[in-house]
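Here's the structure, in structure tokens; my notes come after.
A single protein chain has been omitted; all remaining protein chains appear in their positions.
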Amino acid sequence: MRTVGVGVIGAGVMGAEHARILAGDVAGAHLVAVADADLSRAEAAAQGARATTDALALIADPAVEAVLVASPDATHHRLVLAAIAAGKPVLCEKPLAASTAECLEIVAAERRAGRQLVQTGFMRRFDPAYREMKVALDSKALGALRILHCQHRNAAAPAWFTGAMAITNSLVHEIDVCRWLLSTEYSAVTVIPCPSEAGGSGDPALFVFETEAGSLVSVEVFMNAVYGYHVHAEAVCAGGTIGMAHPALTRTRRDGAEEGAFPANWVPRFRDAYRLQNQAWIDGIRSATPPADASTAWDGLVATCLADQIVEAMATRRRTPLVLPERPH
Amino acid sequence: MRTVGVGVIGAGVMGAEHARILAGDVAGAHLVAVADADLSRAEAAAQGARATTDALALIADPAVEAVLVASPDATHHRLVLAAIAAGKPVLCEKPLAASTAECLEIVAAERRAGRQLVQTGFMRRFDPAYREMKVALDSKALGALRILHCQHRNAAAPAWFTGAMAITNSLVHEIDVCRWLLSTEYSAVTVIPCPSEAGGSGDPALFVFETEAGSLVSVEVFMNAVYGYHVHAEAVCAGGTIGMAHPALTRTRRDGAEEGAFPANWVPRFRDAYRLQNQAWIDGIRSATPPADASTAWDGLVATCLADQIVEAMATRRRTPLVLPERPH
Amino acid sequence: MRTVGVGVIGAGVMGAEHARILAGDVAGAHLVAVADADLSRAEAAAQGARATTDALALIADPAVEAVLVASPDATHHRLVLAAIAAGKPVLCEKPLAASTAECLEIVAAERRAGRQLVQTGFMRRFDPAYREMKVALDSKALGALRILHCQHRNAAAPAWFTGAMAITNSLVHEIDVCRWLLSTEYSAVTVIPCPSEAGGSGDPALFVFETEAGSLVSVEVFMNAVYGYHVHAEAVCAGGTIGMAHPALTRTRRDGAEEGAFPANWVPRFRDAYRLQNQAWIDGIRSATPPADASTAWDGLVATCLADQIVEAMATRRRTPLVLPERPH
Partner (left out) sequence: MRTVGVGVIGAGVMGAEHARILAGDVAGAHLVAVADADLSRAEAAAQGARATTDALALIADPAVEAVLVASPDATHHRLVLAAIAAGKPVLCEKPLAASTAECLEIVAAERRAGRQLVQTGFMRRFDPAYREMKVALDSKALGALRILHCQHRNAAAPAWFTGAMAITNSLVHEIDVCRWLLSTEYSAVTVIPCPSEAGGSGDPALFVFETEAGSLVSVEVFMNAVYGYHVHAEAVCAGGTIGMAHPALTRTRRDGAEEGAFPANWVPRFRDAYRLQNQAWIDGIRSATPPADASTAWDGLVATCLADQIVEAMATRRRTPLVLPERPH
């Protein structure tokens, strides 16, 4: 049975996890090679497949039929363009590129290639809880959306994590998944950082988006929530609400309380989402039909483009209209 | 505005709590006197009302219009009979008396008095969660009951607490509240103690009752559950179930988990039940209409009578039919 | 035993409920009289006590030792001043008065009276869930507050309910309870109504407050949430969060789901809060020590004063500093 040969670029936490998923959890794929500037790290992630320090050689390798980019952010743009040039499907971890201009280059290159080759790694679109919410929202069983409340809480961020990074690294997930969930674009944003932190990290901060569909999206981003990693969304509609249940599989009673655990970070919380995203990517390659719900190059551009505008809006503290470049036809 | 003068006998934990409730939480009553063998304890509970060591004098006191008995179990029989003899309403903490024979004496004395004077302090009948379950069960909205699962867990029991005491002190609450909840009588019981403890305390143990209405009642009694005080009931009906929600008012997230607290003992768990029981008792006296749902002298007898039979069934480990004496007409 | 004689002014939904609570659920009080423009309504609420159409006569009645004002909002100012003039403790339903100026008159009159006579009926301060949150926040066990998220959802509002009324009738509860909960004052507000409704009712709307203590308070007010009456608060602190649990006592499983009910309106949700508020008011009168946590005349003023400014902020859509008059010494 033919399986898709995949090359993974980047063998850090994310790249190694992608290599593990593609080798052991996904049907129809096999791991051909892993590239990393650190060869021993590439070897560890390769689990017996080839290891290299040369990412472009990996892309050129005929046995590599599809490329997964999980290398440092600054390299995404160049590597995705190389994969497109090689005519190979590429799944690129977010961000797709560091600027709107670079993203536009990728969008244009893909258009010239004549077929959809790029998938941006916004894996939440494959998270079962988000998908259950999307099915409910699309069905309109609860009526039109009024407000989508989101919480994005990390247990702890490094000291060098700035307010801008909370937007470009964390909020960017909500930017992508909420416009997918609601099938609309944002028209404006108001950023209200917690005053006690305003002179500092701006953590936590509230972001309130208005959408073209006439609803609100409020997002609390808290990089140092201490108690655990916690991503939550609740859609308040005209006729009811739907929100995520607590993610724990079990409840423990001890020491005077009943408790349900939170994961320490995103790995357990979104394990299924990564697996299903990668499975859908492979299925799309095998069937020559890219997955309908996946984040495209354009979606990657929108995320980068809006994140930049929101960083500016955070500085001004004023309601700020959000705009997108014209989409190439 | 006339309020009912109440005398409280017993100033231990329960008696002091009853005095506090009657003085400060209940409309239409005032505390006249508290009796206890330990005068200083009586004075502390009396909060300015009279204190005495003479329970019979308290009952005889013309200012005492109603008597609450919360003294040691062995004194209940004598004091309730004295209150009946004085023609005064009496609310007696469980057990009503130590034996079926003594309970029958009380039932007979009350009959001779010509009016309902005795209420047994099975306060769970006034617990809002149990009442919400009873309304649902009586409505038959979920169909006929099949199994009622109960859990009665104490954080810790004293070392001298024997298996028989788990029945006469703890299970006795389920004996009363379940037959009230289901409007039926028990026909048989099977007792299955936890084997690792069978040679010892029989803790935890499972009690499975069959009822005349054709349903089962399973009760886990665990006197040393450590994690907290936890009373739970879930009614499994032909068309659905209804059970108690976790009793915590708030949820805390910290240290990697979301938690809802359990109370350390019955005081916070059944604070409302005691208040509402005592309010209903006072309202019944003021309106000369005893509360319809309260536990009567006969109910007190049933609890004592069945507890004795269940203690024997625990020893034999065999399915044991449960019988009641003929009810006096 | 001496009980406090109370006169209730207003026999609408709220007034009748207060009369019922004072007559039947509260220790140490008795209902002397009920006044209402509609005598038959007053009689129904009086349950055998006196009924009158003359509120001022009720206040003057020597048997009335304390006055509860639950009449139409426009009458509060006049009646509270009359109670102060008569030297009688008065518990006034919110709002204390229709304008800051009228509230200042009351504050000044009370000061002249030389003792604390006025309690404003912000009953949420006595709600057990809010109090559990306040104990936790005051303990600083979870660290400093960062954001307090609130939701105030009504099942349905009358068609004539405008955006301003959502603030003066509903949000006003959060205005009071959150500054009490956090022991701080608000410094600014940003109002963001749901765009789809901006030309209409502004329902739902988000209100984001900044506080002098350096935290945020976000409040969603949704007057037509359809699914039920739902008041929720979650405090996000530096080291964890504490929020309200679902208020249902039981869980029902049927028709493919487990469900916990919401109340249809505020009556069941805040029944305990009203009872405990009124009990604390009566206890305060009997002990000549007004309850420490109750909303005072000044608190009533703050609520009215801020509500007016928030109504203006809603119109401008800009971040608006919030100011209070100088507090009389």
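Labels for the chains are A, B and C, by order of writing; each one numbers its residues from 1.
Quick note on the criterion: a residue touches a chain if its C-beta (ideal position, glycine included) is under 8 Å from a C-beta of that chain, and two chains touch if they have at least 3 such contacts.
Small disclaimer: the values here were computed from a predicted structure and weren't measured.
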{"item": "Omitted-chain contact residue, chosen from B:Q47, B:T190 or B:T320", "value": "B:T190"}
{"item": "Contacts of chain A with the absent chain, listed as residue ranges", "value": "1, 3, 5, 23-30, 128-129, 132-133, 136, 142, 239-246, 248-255, 260, 279, 283"}
{"item": "Chain C, residues in touch with the chain not shown (by the definition above)", "value": "226-228, 230, 246, 248, 252-262, 264"}
{"item": "Positions on chain B contacted by the hidden chain, ascending", "value": "143-144, 146-147, 149, 187, 190, 192, 194-197, 204, 206, 208, 210-211, 213-216, 218, 220, 222, 224-227, 236, 238-241, 317-319"}
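FYI, only the chains that are shown with their structure count from here on.
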{"item": "Chain copies touching (chain A, chain B) - same or different residues, decided at half shared", "value": "same"}
{"item": "Centrality ranking, top chain (CA atoms only)", "value": "C"}
{"item": "Rigid-body rotation angle, chain C and chain A, from Cα fit (steps of 5°)", "value": "180"}
{"item": "Cα-centroid distance, chain B relative to chain C, in whole angstrom", "value": "37"}
{"item": "Chain A-chain C separation of Cα centroids, rounded to whole Å", "value": "44"}
{"item": "Separation of mean Cα positions, chain B and chain A [Å, integer]", "value": "57"}
{"item": "Touching two or more other chains - residue numbers and ranges from chain B", "value": "246, 248, 252-255, 260"}
